[in-house]
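Removed: one protein chain of the complex. Kept in place: all other protein chains.
Entry: chain A
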Amino acid sequence: MAAPWVSLRLVAPMWNGTRGIHRLGGAVVPEGNQKKERKMLQFLNNHFYDVEALRGYLLQREMSKVHLKNRFRDKEWIRPDKYGHFSPEFWNFREVPVEAVDASDCEINYEGLDNLLLLKELQSLSLQRCPHVDDWCLSRLYPLVDSLQELSLAGCPRVSERGLACLHHLQNLRRLDISDLPAVSNPGLTQILVEEMLPNCQVVGVDWAEGLKLGPEEQPQDTASPVPA
């Protein structure tokens, strides 16, 4: 199956644990006293221009932070920054083609993908739980057609069946993980259509019987399949 993961960690996971006031794109249901906070905030927002302007400003700042993290475009993508965060051993690997990238939980977005698309021998890519990977990003993956064999999109909140339709370019794909995609409207049907679209690929993640009504003696099956991270 998958080649042993060389966990090079070239794109370090930068999971922002704290939540900004306006969590980008997330329809997160707040529980408990977070709900009260939200209501209070909405009330203030509706009554005071200052609060509205402040929230607008903070939202702009959050967005520009994401842009900042994706700014290494059109440059040599393996680059130590001025504090030398990448270890000197990297220089030994300069000639070695990158085979696998694990970008799980990373805040990579459409512009940031410029860096990954330069990897002409990339075989395995994991974009699990990336909050900014959406349908537009999937339409950019076709340059990896010759080498990409494994792709995981599990848990990406913005990927829907419309983005999955662009994956038909990746004819060498052998394993595709589309489990746990909340934006997909009909996971069972999508699984079937994606399997038809990529006949040589093993599509993992959704049990096609999920949408069907279960008989009284059957138990609901666990659809989340473990993917080696």
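The working rule: contacts are C-beta pairs under 8 Å (C-beta built on N, C-alpha and C of every residue); 3 or more make two chains touch, one makes a residue touch a chain; residues count from 1.
By our rule, contacts and distances are computed from a predicted model.
The chain that is not shown, which UniProt protein name from "DNA replication licensing factor MCM4", "Large ribosomal subunit protein eL14 domain-containing protein", "FAD-dependent oxidoreductase domain-containing protein 1" or "AP-3 complex subunit beta" does it carry?
The record for the missing subunit names the protein "FAD-dependent oxidoreductase domain-containing protein 1".
Would you indicate which residue among A:63, A:96 or A:118 is in contact with the undisplayed chain?
A:63
Which of these touches the unseen chain: A:106, A:122 or A:138?
Reading the full complex, the residue touching the unseen chain is A:138.
Just the residue numbers, please: which parts of chain A touch the chain that's not shown?
Residues in contact with the chain left out: 22, 24-25, 27, 42, 45-46, 52, 55-56, 59, 63, 110, 135-136, 138-140, 142, 161-166, 168-169, 185-186, 189-190, 193-194, 196-197.
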